[in-house]
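Every protein chain but one is kept in place in this view of the complex.
Take a look at chain A:
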Amino acid sequence: MEALRENEAEEKEEEKKAFKIGDELQDLEEKLSKIQVHIPNIHEFDWSSVDTSQLPASYKINSAKEKMMLHIAANFRRQYTHLCPDRKELFLHPLNECGVEKFVSTTVRPTLLPYPELYNWDGCARFVSDYLTMEPLPNPIEPPSSLFSPTTIVKYQRGNCFDFSMLLCSLLIGVGYDAYCVYGYATREICMMDETREVCPLLKKSKEAQKETVKEKTEKYAVKPPRDLRSKFELQQAAKKEAEIQVAKQKKQEEEEERIMEAEKPKPDSLYGLRVHAWVLVLSGKREVPESFFIDPFTAKSYSTTDGHFLGIEALWNHVNYWVNMQSCLNGCKDLIFDLGNPLRWEFMLLGADKPLLLLPNEEEEEELADEDLDTLDKEEEEKGSDMPPSWVDPIQISLKEFETRCPQGKKVIHYKKAKLEKWAPYLNSNGLVERLTVFEDQDCTKVLEVTQWFKNREDLLEMRQVNKITEVTTEYFGPGHALGLKAHVYKSMNPETERTMEFYNETRVDGLRKRVENAHEMTEYFAGRSDFLYYRHTNFGKRTKRAQILVANPDANARPIMQIKECFHRNLEKPANEDVAERIFMISEERILLTYHLQENYITASKREFIKRADVDNKGNKIIMTPDMCLNYQVGSSQEDKKLIHLYKMMLKLMEEEKRLKHQVWESGTEVLEILKIREEEEGASKLTVSIYDTERNEKGKKQREAMERQMQEERQRQDEQDLDYLAPFIIQMGNTEKMTKWQALRLKEDCLTDFKYRLIDKANIIQLRFEKETQELQKKQQWYQQNQLSMTVEDEEAYIAYCSDAMFRIRILEMRLSRHKETAPQKYIALEEKLCKDPRLSEYLKLYA
């Protein structure tokens, strides 16, 4: 490409000269035409280089049963070609990676993988579509000549539609779906995995939200609306006019849409209806699937069985059988009926294997069978009816890492209509980016409208960021647990006092703040769940005075002057409505405070109270505390002004106190915003990722700990090995010269060792005997003493004596048993030691000779 660009540049330069020198132009053109640029082909994977040497034997040879199966298949094919000569050849036993013919049903390997995401069909389909890279069929109108095992496909992470379907089918059957591989025909978009004409599924708005069930309950005593006194005719005319305008508008819109549609329409496909494709059919019944549907393995999308993208079916198979479609596909797949038990519609290959949707054989129908040959075919089948041999493919294995990484190299790009979706594996990007959706304004994807990014495992809990390129507005969404309960942040720039909206998790905040909307002149805060029923606070700021601007050094003094604070409250049912403030406005600049109370039941006007703060000194120099005209009242329901001045005065004092508090609150809000902005900036700069403690791969600390433990274990084991007693060591030391031993010395060594052991054994026996005797003696003594003092004994002493006796007897018996066992085992131990010594590497060579 660069070469081309250079050439073009050159060309431009040359052109200037060319204007001057006319005849050189031709020469140049000639020269230029000689220069040709080849865009290098994208490295194509060479399947012939697949390493087959490591594959097990079942991949390389056919078992007897498989051979039998192939034989049946060949027979089936023969009959089929005979009966339906005009149909395409069946896809029955393609070659596998080792060049061996294998029957397609045995290539399906039902597997259950240990990932919960893969338990449902959509998870499986998404995994397969992400995990493999799509390759078009070598010949778009013929099925491939070979079909590799799913394990090989998984290993190399690429494949054509047949490979995709086989893998997906294996997974789906593994988790219990009634799934089939389908071989048939589809449109170019499906076959080439071309989604540029599809609207991105992420952009499809959920239409459920629009559904609003407005149930007009016509109650018995509902009031009738007041009579409409307008002229019916005029209304009619107006409605007519309105309708006309509407129609015109609609027409225009339709035309516009049509034009766009026309522009977007794909070029006609010359191979329409001939393109071979393979996909997956899931039949209803198992796993609570209510209705049969297709899954396109490339895009992981589900289609109804009547979808227009699928143009026909040749055959379908799963791990137990193979069915050929006998229905007409003139209308695409719209008229197909998937009752695989019906031999009229679906010609099966193996009888006896379980037939889904088995229908009772209808006598009449069978008689009606015009085609005698089909009957005979059936019979032959019955005779030969044999089970499908087990799959020759190894179980599919996908490691956790591979599963997480998903796409090859962990990255995948999908183009949609006016949109581009990029996917990454988690932890691949250092900022935690896992998905990015770019929405374009035009079909050619040049003008970016909006970029949406999804993040995972970020320390700052950022989950999604949306940047609107036109309005320059950035929206960030955070998971619960962010500092100060931040939930979402909408902004244009990170500078303070500019337009921004912050949403919070109000449940986690003490002040119940839900949302804060800000711009240069005002700040609005929304609250929820507060005990003082406050739900709204609006602050108006004035312009900074110039003097304040000079004092930039002290940012606190540079606060914007507050002009007005307005607060709204929900109704507090504990207070009477007339005393429950609904709204209060502190007009700080005008020194006024306005209170509006809640509406009383069935009242349409609310009580109001206005306080006017006046100078504290009247014209005579007396201090004015409170005068009636400082408070303007409108009291609903009662005409007399029953409130005394003293109450109003108290109320005003309280309100002034409140005003001070509010000013402080506003200031605090401002500083909180600054703090959040600071935190955000820091976080954005650091962009750390968190690792779950359950993630054994990435949890560095845990890994280290585990490794340390393992190392420790190993050391322990080593030490134990070392500690295995070396019987000979002391004797060898005695001998001194260990390097070279004579035979005699070796014998001597052995003898010494054995005698020593013998003595030890005897000693042990002696010790036991000694103890035995001691115990018996003591017991006898005690007995004597008892007999002597029997009469003068207290009951307690006697009890103690009896307890001692039984204890002593127990000990004696134990000693006796120990002695007898020792006598028994001692010779055995002696022999064992001798054998061990004979085998000892240091002695064996000498002793062998001796033996």
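A few comments on the model shown:
In this section, a residue touches a chain if its C-beta (ideal position, glycine included) is under 8 Å from a C-beta of that chain, and two chains touch if they have at least 3 such contacts; residues count from 1.
Going forward, contacts and distances are computed from a predicted model.
The listed options are "Sorting nexin-1", "Dynein regulatory complex subunit 3", "Cytosolic Fe-S cluster assembly factor NUBP2" or "ER membrane protein complex subunit 4", and the UniProt record of the chain not shown names that protein "Dynein regulatory complex subunit 3". If you put the hidden chain back, the residue from A:Ser531, A:Asn602, A:Ser806 or A:Gln828 that touches it is A:Asn602. Residues of chain A that touch the chain left out of view are 219-224, 226, 599, 602-605, 623, 625-626, 634, 636-637, 639, 644-646, 649-650.
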